[in-house]
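Left out: one protein chain. Kept in place: all the others.
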Amino acid sequence: MLAQVFDYVGTFAFAVTGAMAGARHGFDLFGVLVLAFATAVTGGIVRDVLIGAVPPAAFATWHYLAIALLAGVLTFRFLPLAKGLHHPLQVFDAAGLATFAVVGTNKALMYGLDWPMAAILGMVTGIGGGMLRDVLSAQVPSVLRAEIYAVAALAGALVVALGSLLPVPIGFFTVAGAVLCFGLRLVGINRRWKLPSTR
Amino acid sequence: MLAQVFDYVGTFAFAVTGAMAGARHGFDLFGVLVLAFATAVTGGIVRDVLIGAVPPAAFATWHYLAIALLAGVLTFRFLPLAKGLHHPLQVFDAAGLATFAVVGTNKALMYGLDWPMAAILGMVTGIGGGMLRDVLSAQVPSVLRAEIYAVAALAGALVVALGSLLPVPIGFFTVAGAVLCFGLRLVGINRRWKLPSTR
Partner (left out) sequence: MLAQVFDYVGTFAFAVTGAMAGARHGFDLFGVLVLAFATAVTGGIVRDVLIGAVPPAAFATWHYLAIALLAGVLTFRFLPLAKGLHHPLQVFDAAGLATFAVVGTNKALMYGLDWPMAAILGMVTGIGGGMLRDVLSAQVPSVLRAEIYAVAALAGALVVALGSLLPVPIGFFTVAGAVLCFGLRLVGINRRWKLPSTR
């Protein structure tokens, strides 16, 4: 139930980022909607294919499609408004990252993966959509470059994965993991935190 | 039967476009053949993985490999000829798009997807190969930029998906959908139809 709500929120948030990226590159309305849908559902599709849950949730119901299209149309319509926000793309991206990381970890645990690999798959669920969005825009995925990005997703996923070992309702860790990931990502952007790099 | 023929035609057509793209980028013969095969089978592989039909048709038999290699070798050999054609790549691409969109929708319906998601999966089947071809050539996929492209695939797929609700043999809608998609795409190129974009 909670995971379902998070899944829908993440779908909406990532679809907005896909639509913004598409609009920025001058794609037409349909291209914008395709990129919105692809960004929103790719992480979950990869997750579902890897755990053998086919057809993936994104194709088993029309809910995800409807949410992604709604987000895409709204973004297309209110783009000037969105541009006025400070770092709008990053905020939506962080929301999608956080919700998908914990939802993905949850589902991977439910399908029997051990907790370390469930956390990795949660991270993949979180970063997958944004990576596709960037590759389709012919850019190096920001996940590989950005300050605290995949590491935030992993942190949130680990909270859920490790929490599942404790006798506490998983919903608690789902919320905590999402808040941790979202916070880490935004504070990381704000403070320009960087991991050590070779340059 | 009809779907099988369409599937082979689409495989050949997309393989030609992959081979042309590879040759244009100066790939060697083997690279050209790899790109021809990848362009030809990626859409169908994605479709089959998502509906749980593994191993995908492209790996379950050698037919698709043989058709793609044949198309690749012929393209490599007769490239100067192909260059003489007007928009040859787009015509072959439109043929692959049209046939794969309707075949993909058919197969998704057969595997129990609802008609709206079957149409989306048909569209994905149609545009998947070309997207991979463009990403591997380090270009923004033309599907996201081009005039009427994915929307043509969706139109053809919707004809099949909606037609399946009627008490009429599906073969009729398969042909009608393919013709509609192929026609929309070519007329769209010719008339420079564009969807609204943000630029």
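Here the chain labels run A and B in written order, and each chain numbers its own residues starting at 1.
The rule is simple: a contact is a pair of C-beta atoms (placed from the backbone, for glycine too) under 8 Å apart; a residue touches a chain by one contact, two chains touch by 3 or more.
Model, not experiment: these values are computed from the prediction.
Chemist: From the list A:L2, A:V49 or A:L162, which touches the chain that is not on show?
Modeler: Spelled out, the listed residue whose C-beta touches the missing chain is A:V49.
Chemist: Specify the residue from the set B:I45, B:A119 or B:L195 that touches the hidden chain.
Modeler: For the chain that is not drawn, the touching residue is B:I45.
Chemist: So which bits of chain A touch the chain we can't see?
Modeler: Looking at chain A, the ones touching the missing chain are residues 49-52, 111, 113-114, 116-117, 120-121, 127, 131, 135, 138-141, 143-147, 149-151, 194-199.
Chemist: Please give every residue of chain B in contact with the chain that is not shown.
Modeler: 22-32, 34-35, 45, 49, 54-56, 59-62, 65, 76, 79, 135-138
Please note the rule applied: only the chains that are shown with their structure count from here on.
Chemist: Measure off the straight-line distance from the CA centroid of chain A to the CA centroid of chain B, and report it in whole Å.
Modeler: Here the centre of chain B sits 29 Å away from the centre of chain A.
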